[in-house]
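Here it is: the structure, laid out below.
For this depiction, one protein chain was excluded, whereas all remaining protein chains were kept in their positions.
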Amino acid sequence: MRNNYLAQAWLVILLGLCFGGMLAAVESTLSGRIAQNRLDETVDQIPKLVPGATREASTQDEIDGERVFRAENPAGQLGWVISGGGQGFADRIELLVGVDARVREITGVYVLEQKETPGLGNRITEEGFLSQFAGSPAEKELVVVKTGARAANEIDAITGATISSEAVCRIINQTLKRMRGDLVAALDKE
Amino acid sequence: MTEAATAAGPVDSGPTAGERFINGILPENPIYRQLLGMCPTLAVTGGMQPAMTMTGGVLFVLVCANVIVSLIRGLLKPHLRILVFTLTIATFVTIVDRFLAAYMYQMSKQLGPYVPLIIVNCLIISRCEVCASKQSVRVALADAVGQSIGFGLALASIASVREILGSGTWFGMRVLPAAWPEWVIMVLPPGAFITLGLLMGLVNWYVDRRQPSRR
Partner (left out) sequence: MAEDTPREAEAQASPEAHINVAPSPHLASTSGACTTRWMMLDVLIALVPLIVAALVVFRLYAVKQLAICVVTCVVAEALFTRWRGRHANLNDLSAVVTGVILALSLPWSAPWYVGLIAGTVAIGLGKIVFGGLGQNLFNPAMVGRAFVLVCFPVALGATAYQSDTSALDAVTAATPLTRAVQDGESASLWSLFLGNVNGSLGETSALACLAGGIFLCLRRTASWEIAAGTILSTAVVALIAQLLGDGVLSMLHHILAGALLFGAFFIATDPVSSPLTPTGKWIFGVGIGLFVMLMRLFSGYPEGVMFAVLLMNATTPLINRWTIPRPVGGPAPVQV
């Protein structure tokens, strides 16, 4: 009986072994590069999110179980880059938020991932919308307004995409609220 | 063509390599004539770049799978053949997926789950079943290339319409004036269905006109 099973299946087993070996070789060659790609995606944004920081000097850190980046230049730490996500209009939105070292001011926002409606919600990735965040206070909650933001913590909504605009502000508010204490504490410890 | 027939040997009674190659491009076009591989056709034709990357992936997987299946066709047990096909296809799809993630990271993110989904693309398994498991390596190779070109042409036609109308660009280059009102529906899923339906109607109309007897 056992012979019979082997006679039936030897080709499948052999192919499985060969293919498995091939995949292992591919994976071991490329996995480092793939992980680097994932990291680069965030690290490349650091100089834009925290003006003055350099990509090379910045380091990755883990605070309270979350991955954060210390935006640094040779002179010292200028700020933090933290990530946050939440529900948008269509799907989850993943953001990177740059703040100064004492978490008093937002220095930049970048959209890592979004699947909002093309032509409407996906305009949250445009410079015109995102540049509003730089210079906003990190200690006050951001508020979305329809026309003409006046106060520093007011953000103009994208025409026709109020829900996406509000989602971005909400994610930033939540992320800052969650991380502020931990970041300041980590800075004070040094 | 006669050369190919003799080279394929006496047991090979199917179409010759040349016929397989030509058939794949138009007469048996995988999308417009066989209606196989609809998932990438609908999902990644929002622009030319993802459509062509997908075509490249399918070309690689189809060529590798067809060649390997054709090489081992004498050893296949009828009840285990689908298992062997899937095993082979899945291996090469995983390789494509890893390569994209390593060397074309943004494209890999954009294509998302549709690269792993090549595994269940009926186009590939049907070529293994119809051609590679019955004919020589040479014919299988010609078949794989022909079918991939047909697949690529079909994807390019749909993606061109969708990208030009939906974004005013082609391969990311602007081809329509900036004043063009972008037809957002074209880059969304409904645009894929509408474009596919209209183009398929056009292809059927053309085929009917050329061969009135087919009616």
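Which chain is which? They are A and B, in the order written, and residues in each are numbered from 1.
Here, contacts are C-beta pairs under 8 Å (C-beta built on N, C-alpha and C of every residue); 3 or more make two chains touch, one makes a residue touch a chain.
From a predicted model like this one, the values you see are computed outputs, not experimental measurements.
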Shown chains touched by the chain that is not drawn here: A, B
Residue among B:52, B:67 or B:194 that touches the chain left out of view: B:194
Per the touch definition above, residue among A:9, A:23, A:120 or A:134 touching the missing chain: A:120
Chain not shown, touching residues in chain A: 89, 117, 119-120, 146, 159-160, 162-163
Interface with the undisplayed chain - residues on chain B: 181, 183-186, 188, 190, 194, 201
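One rule holds for everything that comes next: only the chains that are shown with their structure count from here on.
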Touching residues on chain A, where the partner in the complex is chain B: 8-9, 11-12, 15-16, 19, 22-23, 26-27, 30, 33-34, 37-38, 41, 113, 117-120
Complex interface listing, chain B residues touching chain A: 72, 75-77, 80, 83-84, 87-88, 91, 94-95, 98-99, 101-103, 105, 109, 166, 182, 184, 187-188
